[in-house]
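Heads up, one of the protein chains got dropped from this complex, but the rest are sitting where they should.
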Amino acid sequence: MSVKVAINGYGTIGKRVADAVSRQDDMKVIGVVKTRPTHEAGLALGKGFKLYVAKDGVQAFRDAGLEVAGPAEDLFRAADIIVDCTPGKKKEGGTTGEDYKKVYEALGKKAIFQGGEKHRLTGLSFNSAANYSDSVGKGYSRVVSCNTTGLCRTLYPIHKAFGIESVMAVMVRRGADPGDSKSGPINAIEPEVKVPSHHGPDVETCIPEMKDKIKTMAVKVPTTIMHLHQVAVKLKKAASVQDVVQVWEGAPRVMFVNAKDGVKSTAQVMEVARDMGRDRGDLYEIAVWKDGINVADGTLYYTQAIHQESDVVPENVDCIRAVCGLEKDGAKSVAKTNKAMGIRK
Amino acid sequence: MSVKVAINGYGTIGKRVADAVSRQDDMKVIGVVKTRPTHEAGLALGKGFKLYVAKDGVQAFRDAGLEVAGPAEDLFRAADIIVDCTPGKKKEGGTTGEDYKKVYEALGKKAIFQGGEKHRLTGLSFNSAANYSDSVGKGYSRVVSCNTTGLCRTLYPIHKAFGIESVMAVMVRRGADPGDSKSGPINAIEPEVKVPSHHGPDVETCIPEMKDKIKTMAVKVPTTIMHLHQVAVKLKKAASVQDVVQVWEGAPRVMFVNAKDGVKSTAQVMEVARDMGRDRGDLYEIAVWKDGINVADGTLYYTQAIHQESDVVPENVDCIRAVCGLEKDGAKSVAKTNKAMGIRK
Amino acid sequence: MSVKVAINGYGTIGKRVADAVSRQDDMKVIGVVKTRPTHEAGLALGKGFKLYVAKDGVQAFRDAGLEVAGPAEDLFRAADIIVDCTPGKKKEGGTTGEDYKKVYEALGKKAIFQGGEKHRLTGLSFNSAANYSDSVGKGYSRVVSCNTTGLCRTLYPIHKAFGIESVMAVMVRRGADPGDSKSGPINAIEPEVKVPSHHGPDVETCIPEMKDKIKTMAVKVPTTIMHLHQVAVKLKKAASVQDVVQVWEGAPRVMFVNAKDGVKSTAQVMEVARDMGRDRGDLYEIAVWKDGINVADGTLYYTQAIHQESDVVPENVDCIRAVCGLEKDGAKSVAKTNKAMGIRK
Partner (left out) sequence: MSVKVAINGYGTIGKRVADAVSRQDDMKVIGVVKTRPTHEAGLALGKGFKLYVAKDGVQAFRDAGLEVAGPAEDLFRAADIIVDCTPGKKKEGGTTGEDYKKVYEALGKKAIFQGGEKHRLTGLSFNSAANYSDSVGKGYSRVVSCNTTGLCRTLYPIHKAFGIESVMAVMVRRGADPGDSKSGPINAIEPEVKVPSHHGPDVETCIPEMKDKIKTMAVKVPTTIMHLHQVAVKLKKAASVQDVVQVWEGAPRVMFVNAKDGVKSTAQVMEVARDMGRDRGDLYEIAVWKDGINVADGTLYYTQAIHQESDVVPENVDCIRAVCGLEKDGAKSVAKTNKAMGIRK
């Protein structure tokens, strides 16, 4: 029997989660919620998803010739679980994650939120490798953001293998998503002046042993493709570059690229992803430069690229499986999700 | 029996033509030629294409652990036709299209060149809609560039339906391809100072009736996605916006987008393409803004976006079919190619 | 005796007009109006300009330690003329040019508006070369936008010398100003879908003989420096490239650059401007590529670059002089302004 999944919000993350859920044999999408009749509403219908509409928006959809299945609440009521993919930063007067949580609770429904929401909304955050079991059978969980997911994927196995004394990471963030032509900057570097940034504490929500050990800083730059992290990790136990490579070779959803093969920047990483034939040219894995790993004076230095649109998508599938109790073993869920989505490991 | 196709050059165009040929039932790729052991060489092998190596490069490939099938000449000899996807602007000392043409001629092989080469190399240029039949059974043809292909696709049906007095087009060109992190500009607009630009005369190689009627200017801008054309066409016969829409609805490989649906720029056009699920998020069609079409004082104004990496790919397939005499009717070849590649019309 | 000028709005244009007025001997700045206590408020005080504050903003300025001279109305009352440099597109609930015009009228003050306002606000638009005399002694005028100013500067002398049959221009516009890190696009080309665009009719407000003769299209691109125009002008009278060069050599505030000297894009044009030593690296002149001028079949083709932050600044000075009746002869005002601002011709 398939778990019935409702997708609330059919934008960058929502449309990808919908496709990913559709590839699994133990869950299915029973409908998606859109607020405005943009081209993505037509896309959802084209893919055979039923379209539910938030609030008083039905008429606008009908005017645009788009078939509406009903109000969002009808969808939530019919679902076993809701994946909330509404934007984290609400516009003035908009519905917040907290508002929606109350709706889901009133209907007695399980729900998963995205990393744009605060940890305190659910009190429980999720990363497939680091803390899958914490979410098993729970009512609400939160898949951490693309950046935190990236840090967890590479830091957790290092923590297990060698122990981590402290981490300093700078995240160079893309200014806008590829399909956005409104946001900037066009020609500037914009630092987050609050240092250390919030990304460090967010890692701790999935890896409690990292408490107070990870400091992060962040800047925004004029690119639409990928965030890039430069990370320095003071190790507890001595490790060679080869040891580190071996650990990440065994780590799920981490892959290597090499500058010496011409993969010199996020541009070529995304080109590799397009060549891999994934939907939308996505890259679910974290790309680590293999020839950019170094260990000096007990500190591991590395650089990784994060596909902000898609790295959390397989984690959402795993999180559905955990929350709904479909699978208690995280490694088995990861393997199952990977197989369905064409991820090698 | 399948036509045996060799792909000389496995870069932006070559790798796409190889995939497109592989989807057809009347032709097959028997090998590809690479000059350097970059990640795309690994990609070719991963896709099951035999790798042939130009010049004295074999050792470098073996050092990189890449299996080489033999020298490029062996591949050419075994082929029925060579699709030359080598770059148009050769580096100093590099092999030119003219050099390669001599090699192909010496081996008695048919060949197709790309729009980076001059028309005079073959004396024959190709666009599926405008002049398919000219290339049927010929030894050599040249698929015109992405920009010229875009202009032919929209202008040819207008020319047939209403007649064209004159055309003025400005092409706003992307500065680099998505997988390139070396070329600029980062923050500048660079005009082609030679005006009118060469694009006008190039259209005439496929539509001789346009002789001296089309003037073009061009600028380069800091984006990696799509060229954009703004076009003004003085019509011979009166036509309404609705008449024009109807003509393009019937035209092959032309599709509409609408700013009112949120598709406001090339960013959203490419997002639509990614959502369509094509390989690499490519868009083989020319995207015309439907709500950007206007007719005023007998002049048609419109804006179109060109996916520089892929719009010529189905034309290459058609051109193979024409040159090899597999199909004499252009419309039938277009329909066959479209079906194999998931293009609606 | 000096004309007393109030500057309403001390942003990109306002701060430059204030500096330009300060360089003249027949007018002086008696104060500037700011709405928010940003770093530009400190700049105004540092330059010795009295700071007046719009609406209920006084406390915010005092909290920021900025000395406020009084409410904006006090400044308007004391002025002979107000240069309104408030933004053309008002935010929701903000004060519009129409609102301000009523304030100025109620106080019986002359005023000049910027090109962001509509022509109908004043019924009178201004370009120093094309129609200076129309504004002499009038109560209200409007200095046309940077793009329209650029078109008037090069088209008006061509119109006088050879006559113009028709014009087709495409304007490639910068996405944001250099000091803005919020607006995009980062990686997209955004066409104005309403074609022809509003820029053509705006030229007619200064050159009535161009009525219905100029059609324009526009796109926005990811750069912060300069707009670029590609223009095709069908001439009434035959002219050679040399004839055209000679006309523009005599035209005010038009200068030549050459791609063959390394000035290949707007990046190098702005570098030339920085080397010229003007305030803020500004370029008051329109830069025409001399080696990009061509005449073919009776049509003149050219490319020009427009410094969006500053080309209208000397026109504002001239317009003050016209409206206040300080000088009836446009050529004399232009010469006087130029001398004070270091503009060669």
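To keep things simple, chains are lettered A, B and C as they appear, and every chain counts its residues starting from 1.
Methods note: a contact is a pair of C-beta atoms (placed from the backbone, for glycine too) under 8 Å apart; a residue touches a chain by one contact, two chains touch by 3 or more.
Just so we're clear, the structure is a prediction, and the values are computed from it rather than from any experiment.
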Among A:114, A:181 or A:266, which residue is in contact with the omitted chain in the full complex? A:266
From A:9, A:42 or A:185, the answer for touching the chain not displayed is A:185
Can you list where chain A touches the absent chain? 168, 170, 172, 174, 185, 187-191, 193-196, 212, 215, 217, 219-226, 228, 230, 232, 259, 264-268, 289, 291-292, 294, 296-297, 299, 301-303, 305
Need a quick check: the contact residues on chain C for the chain that isn't drawn. 15, 37-40, 42-43, 64, 178-181, 186-187, 224-225, 257-258, 261-268, 270-272, 274-275, 277, 279-281
Applying the definition given at the start, please give the residues of chain B touching the unseen chain. 175-176, 178, 180-188, 190, 222-224
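The definition used in the following text is that only the chains that are shown with their structure count from here on.
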Closest chain to the protein's overall Cα mean, using per-chain Cα means, please. B
Over half of interface residue numbers shared between chain A and chain C means same, under half means different, so which is it? same
Using Cα averages as centroids, what's the distance between chain B and chain C in whole Å? 42
Chain A and chain B have mean C-alpha positions lying a whole-number Å distance apart equal to 36
So how far apart, in whole Å, are chain A and chain C when each is placed at the average of its C-alpha atoms? 47
Residue list for chain B, restricted to those that touch at least two other chains: 187, 224-225, 264-268
